[in-house]
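Some chains have been omitted; the remaining ones sit where they do in the full complex.
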Amino acid sequence: MNYVSTAVTPVVSPFDALGLTDVTAKLEDSILIVTLNRSHKMNSFSEKMGVDLVRIFQFGDQDDRVRVIVLTADPASPAFCAGVDMEEVTRGSSLLGRKEDTEIGHRDPGGQVAMAIYNNRKITIVAVNGHASGIGLTALQFPFDFRFIWSGSKLTIPFVRLGIAPESTSTYLLSRLIGESRAAAVLFSGAVMQPDSPFLSSLYYEVLPQRTDVLPSAIVLAKTISVNFSQTSIAYSKGLLHHAGTSIEENHLLDSRVIKLLGTSRDAAEGAKAFMQRRKPKFSDTLTRSLSPWYPWWKITDVRHPKSKL
Amino acid sequence: MNYVSTAVTPVVSPFDALGLTDVTAKLEDSILIVTLNRSHKMNSFSEKMGVDLVRIFQFGDQDDRVRVIVLTADPASPAFCAGVDMEEVTRGSSLLGRKEDTEIGHRDPGGQVAMAIYNNRKITIVAVNGHASGIGLTALQFPFDFRFIWSGSKLTIPFVRLGIAPESTSTYLLSRLIGESRAAAVLFSGAVMQPDSPFLSSLYYEVLPQRTDVLPSAIVLAKTISVNFSQTSIAYSKGLLHHAGTSIEENHLLDSRVIKLLGTSRDAAEGAKAFMQRRKPKFSDTLTRSLSPWYPWWKITDVRHPKSKL
């Protein structure tokens, strides 16, 4: 298997129009594998890497052929991601805000990536096969549904040491993921931790002793999901987890409606039939064809740049 | 001890009017013990079981004689609860929504049960003395104040495998209970877990090595609570935990008011006196007589069926 480069895919890749340079992508058996491709820079996060990641995760969200998206890093790199590219920052990239931006005009590139992952309607998995710093945790680990990691990874969030602050929507995500006690320890201690740290361990679905085992283990889960799970079920379920409502009563109205919508779907009929016949289901509903216009039911705050036409 | 059947209670049971069939109930020393009673169907969740559970938990909420409610399952059953009764579903029960319901007309029976438990003003304890699947976790474990379980229990949430979605207000409850990282692992992996799983373990107050130890251990805690704790204290304290306000300042206004209300109560006077005299308190305040009209202070969304007269 070669998850590193798109060079081995057919002549016309579905990703050609995306103009990817700092990541590569490969679609295989409904699994979209995305690889950080800046090993010469320890996979540090560049402005272009952020653009590439938003594009490829949006592609994965919208293309019905994709059931699971897996992010990993070129194993040739000494780090999974060594943080933002500080050379780019000092040259004036948008990573910490351009000089010409007004106070409310900046849009954090890490946050754009985090939203493209967290709001993705497909299952997202990250395979952290190396050390990670700053944005290598915040944007590139926190927003995923499942996190696999190498036990030897050294992990640190250095923002308060650098005179800046946690970005990439990390304060929102981390307190939701593991609670505010551990989030404070991770964000404010400046300590270097490993995956078995009691502050971080609940983030990880699986911790692997070998760097080279991380991606294959993530792929095993990705295959289970892509073969056995309904695409529409996943989209509604992620919606219910991320937008559960502000009270148990509101959640009851939401999940009742989802159950009713899915309960009459082809996938639910197939799921029940397969269950009774003790065989694997063959789901055929897709997001393009089968989602109710009611989805998404939550209000989405417009985060476009005030002057953006996008 | 026989917690299994109401048949040994006096001729006129306080539960007769409830018409229970799929659960049994017994009131002993202020502890209401409810037992799932469908061992011939592996205690799978029927429409009637849902109705019975709502009725008996509402009874426990309203009857001042009840201080603690304990749910368990007939130990003759191979499972604590094997999920929804799929035969009922295929016969067209309301469990996944009836055909004649509109998109917004369905009310998930599991959610009705979950709300009757989570909103209960008495302490609720579940004694999971067997395996559990789907609704056997979502409605029958998550909404409780305390969860006791057999270490050998096999636990799984199969919704995404069945083409449906997590129900019974489980996305609301699980993310609040254990955080979104573990909730995603439990809801989206489809994996079979046991109580010592790092994803589930923080749900459980006590894990017992023997199935037969689970209920007795739960009863020990129930007795401690029923003998030593103030009923009104519990109702206000549960209210504060479930409806803590949206900021620390709002919580301060709420708990200040609760402290003032309770601080001048007979139970608080008795509690302070017993503390100074180093003896056990004898609390006499009841929910019927002693709750302020201000309780509940939170807005409750109306979840009745649009056409319901109830």
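Chains here go by letter, A and B, matching the order in which they are written, and residues are numbered from 1 within each.
Everything that follows uses one rule, which is that a contact is a pair of C-beta atoms (placed from the backbone, for glycine too) under 8 Å apart; a residue touches a chain by one contact, two chains touch by 3 or more.
Since we're looking at a predicted model, the values are computed, not measured.
A.B. asks: Which copy number describes the whole complex, given 2 displayed chains of the same sequence?
C.D. replies: So the full homo-oligomer, as given in this file, consists of 3 copies.
As a working rule, only the chains that are shown with their structure count from here on.
A.B. asks: Counting in whole Å, what is the centre-to-centre distance of subunit A and subunit B, each centre being its mean C-alpha position?
C.D. replies: Computed value for the inter-centroid distance: 34 Å.
A.B. asks: Show which residues of subunit B lie in contact with subunit A when the two form their complex.
C.D. replies: Residues in contact with subunit A: 86, 89-90, 96-97, 99, 101, 103-108, 111-112, 114-115, 118-119, 159-173, 175, 179-185, 187-190, 198, 242, 298, 300-303.
A.B. asks: Under the stated contact criterion, what part of subunit A meets subunit B in this complex?
C.D. replies: 123, 145-147, 176-179, 201-203, 205, 221, 224-225, 228-230, 232-234, 236-238, 240-242, 244-245, 247-253, 255-272, 275-276, 281, 283, 285, 292, 294
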